[in-house]
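A single protein chain has been omitted from the complex, and every remaining protein chain is retained in its original position.
Showing chain A:
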């Protein structure tokens, strides 16, 4: 029974890995669901939270494909919450190579779907609405299987061999991976920042950084401060109000990103 739900949730994660709508592929959702299916909900939630932080910056922009959160969270959650009962730190460590594997798989399926798009063209020539719909659904199912099939393979291999393989890793490696697990989240933050950063926005980052040391302010309080600052900026910035002020204020120049300049000069 739990095996059925693991495969079902794996399928949903695969579908969402391409759709990006309901977010069944996000680690916090996928790992929790797999944990639930295996009867170890709490381990799934904790693993999901940890992986979520790592995957914060993993998103597809245009045609570029990001590391795949779906395969990483599903299989790593199965190893941690399933019969193998692997440690959370090890689960995180195996998640990263899995994210790469998932990325390769989705690129493969996206290429395969080119052929399906041509099949849809042939149905369109016949005016067949149903035919076009069917091809679309088939493509979606293949994306679901992209995660469901590897998951079934891992399940078939069984807990013993997986645990033995992971147990053969020396302590220096697992300890080091645990240490690295604490700071690889920076890559996720970096990916988000490198997408958003403009000269006007960097000061807000450093304001947040400085306030972060005040540990009494929890994230909700920080969110309120952030919203207030954003609203103030929108009200006061000549960029949005300055019909008269305009260029003389010079507040909205589109120059280079100063931090980037410093980084590039390195």
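Basically, a contact is a pair of C-beta atoms (placed from the backbone, for glycine too) under 8 Å apart; a residue touches a chain by one contact, two chains touch by 3 or more; residues count from 1.
Definition applied: contacts and distances are computed from a predicted model.
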item: Identity of the absent chain, which is to be given by its UniProt protein name, from "PTS mannose/fructose/sorbose transporter family subunit IID", "Monovalent cation/H(+) antiporter subunit G", "Spore germination protein" or "Acyl carrier protein"; value: "PTS mannose/fructose/sorbose transporter family subunit IID"
item: Absent chain, residues of chain A that touch it; value: 15, 18-23, 26, 28-29, 32-33, 41-42, 45-46, 48-50, 52-53, 55-59, 61-63, 66-67, 93, 96, 99-100, 103, 110-111, 113-114, 116-117, 120-121, 123-127, 129, 132-133, 135-137, 139-140, 143, 172-173, 175-198, 200-202, 204-213, 219-220, 222-223, 225-227, 229-231, 233-234, 237, 239-240, 259-260, 263-264, 266
